[in-house]
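Everything on this sheet refers to the single structure shown next.
With one protein chain removed, the remaining protein chains of the complex are shown where they sit.
Up next is chain A:
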Amino acid sequence: MIKKMDYLEEDLAGNFTFDYEEPCVYSLNSSMDRKVLPFVHSIICALGLVGNSLVIITYALYKRAKSMTDLYLLNVAIADLLFVLSLPLIIYNEITSWSMGWLSCKLLRGSYSVNLYSGMLLLGCISIDRYLAIVQARRSFRLRSLSYSRLICALIWVFAVLVSIPTFYFYQRYEPFENSTFFLPNEEENEPDDHHYVCDFKHDDRNLAPYFKVMIPSIQLGVGFFLPLLIMIFCYTSIIVTLMKAKNFQRHKAVRVVLAVVVVFVICHLPYNISLLYHTINMFDVVKCQVADTLKVTQNALQAVAYLHCCLNPVLYAFVGVKFRNHFRRIFRDLFCLSKKYMTQRRFSRVTSDMYMSSIRRSVEGSGDSNLSFTM
């Protein structure tokens, strides 16, 4: 008996190591999952929470969504906030082997998907809105009405839910090797106390599973990246062409903002989506564990970069606008006043300063180009 075991050990560890393949444990990726990504994700989460809730608070308290752009910006902030909120819950559940149950698996993966799609499509809509305002300025009055934009926003959310239905349906909480294990020795001793669940794709039809498996990332690539990218490229190039024709100091600043929006979008999302495309194309291929591990690490790092985009959206879209910044300053001023008021109970001075500020604001708003939401 000992002889046989020795033979095996020698055989497995010695000359023929490369001929034996073991299940891949992704050692590099799991150590990165443990050591680096929690910090990165919590930073993203914190920044996203602060930025997007400031946008939402500003709209809720100080600025009624008046134009189409306002409504889109508000919806992007809501989508990004929900996305950022679902992130720690997903991480928590992945760590605790989905202790919050099967419904949390479906809901979290689904809402993640809905917010991803709605966020990306809304960015495309913002570019269309700006295209209409600048390039098609004469025809844009009716198209950019508030009731019309409410309808578009509602349609986008409905569409995002529809596109996420495969994720809702196919993602399940299950034990990876639940019934396939086929141990020779004492089967009755299978202790089921160590349940390890994952929340991942599962479909029991062996012939259809590969198609559905490819379908989910394909939709994500198509609807969640390439569609908004193409819309943005078309809209923003025509905007830049139009702006270049008009010789105006402020317009050049606007061009810079447009370029920043596009460049940041591409930098954040293109690398991750390329890695996702590569993964999808080579999904069913045989691959060495080390290579797969490196690819997974790369993909996770690029995914974190893509997540970072929802922290940058408030800066790129909302805070770049002069009007928005003024409203935002008012929040801080009022908070300051409120605390001051608490200490010195003088109401009169507050009323006058408030009136003074609102008159300044009105003059600022009046002087700016009301169509350009992104003038600096």
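The rule is short, and it goes like this: a contact is a pair of C-beta atoms (placed from the backbone, for glycine too) under 8 Å apart; a residue touches a chain by one contact, two chains touch by 3 or more; residues count from 1.
Basically, contacts and distances are computed from a predicted model.
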Chain not present in the shown complex, as UniProt names it (candidates "ubiquitinyl hydrolase 1", "acetyl-CoA C-acyltransferase", "Replication factor C subunit 3" or "Chemokine interleukin-8-like domain-containing protein"): "Chemokine interleukin-8-like domain-containing protein"
Residue among A:H203, A:K253 or A:R325 touching the omitted chain: A:H203
Residue numbers in chain A that touch the chain omitted from display: 1, 4-5, 8, 11-12, 16, 19-26, 29-30, 33-35, 38-39, 41-42, 45-46, 49-50, 88, 91-92, 94-97, 174, 176-177, 180-186, 196, 198, 200-206, 209-210, 213, 283-284, 286-289, 292, 335-336, 338-339, 342
